[in-house]
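Removed: one protein chain of the complex. Kept in place: all other protein chains.
Now for chain A:
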Amino acid sequence: MQGIIRTIRDGSGFDILLLSLALIYLVTFSAFPIIYNIIMSLQTVDMFTIASFNRPFVGLQNYYDILSQPIASAVFWNTVKFVVLSIVFQLSIGFGLALFFQQDFPGASYLRGLFLAGWIMPALVVGAIWKWLLAGDFGVINYILMSSGVTEDRIFWLSNPDVALYAVIIANVWLGIPFNMLLLSVGLASIPRDVYEAAELDGAGAFERFRSITLPLMRAQLGAVISLGVIFTLQQFDLIAALTQGGPADSSNVAQYWSWQLSFQTYEISLGSAVSVLMILFVIVVAAVYVRSTRHEHSY
């Protein structure tokens, strides 16, 4: 007994204690739900059997059902567009703003702080506001576009199947910019000033300095922001629920929303689980790419 207490106080027992606390946390709150989800994706589950483990196993039938549904390929491509376009614009605008606020001008840091206002608002609220802005008949955006002569007719942002997905992407880009800007600002601040001064003395122009100093030194931050962005974008549910509910005619439906629809609109919970398992696999791939790309960061 004495021995156990001593090893916990100042021996290897302390390490094991810390490790097991972390492990217990991970197993209860991360591993268990994921494994439970995987099990459900291999069974036939509806709402009434959700509390019991005793459900028929059907193997990969759910995955086959999902992939053979007519909207599967549309949802896949919508998800790709949603993720890629969201990330490209969030990142480039966020990076641009971060560089802008890196310049020394009065109030720069306060203004940068204000940009976070958009990010701390709940996505459901943001969605409701964007719904008003994008409304077809009486929306503010249509009013501005029409009175400034950009378009003749109203654009039905949320009910035109050719436009709806892009309307959701615009709102999502707006929502994601502050987060990108903040993380990249932190990265920019950590690059030593004297590196730039030395380059300037050597005659490097602004673009050259950005290409050969800023970009390479921001590599780790960019990688982190991109992979976090992919994960956040794949989690974006509230905005879609508030704006289009995946419609019209599934033209703005993406994997995460489809998974919810299957589980809670038609109560095919096992099919919804199968979609989410496929999404987890994709996120694991993204995370692996990120870890690989930043592995040799420590070498410099």
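Rule of thumb we're sticking to: contacts are C-beta pairs under 8 Å (C-beta built on N, C-alpha and C of every residue); 3 or more make two chains touch, one makes a residue touch a chain; residues count from 1.
Convention: contacts and distances are computed from a predicted model.
For the chain of the complex excluded from view, the name given in UniProt is "Sugar ABC transporter substrate-binding protein" [choices: "Sugar ABC transporter substrate-binding protein", "Thiolase", "Threonine/serine exporter" or "NADH-quinone oxidoreductase subunit H"].
Set against the missing chain, the residues A:62, A:244 or A:259 yield one that touches it, A:244. Across the entire complex, the residue among A:156, A:179 or A:258 in touch with the chain not shown is A:156.
Considering the full assembly, A:135 is the residue among A:42, A:75, A:135 or A:170 that touches the omitted chain. The chain omitted from view is touched by exactly one of A:92, A:190 or A:265, namely A:265. Touching residues on chain A toward the chain that is not drawn are 47-52, 70, 135-138, 156, 158-161, 244-251, 264-268.
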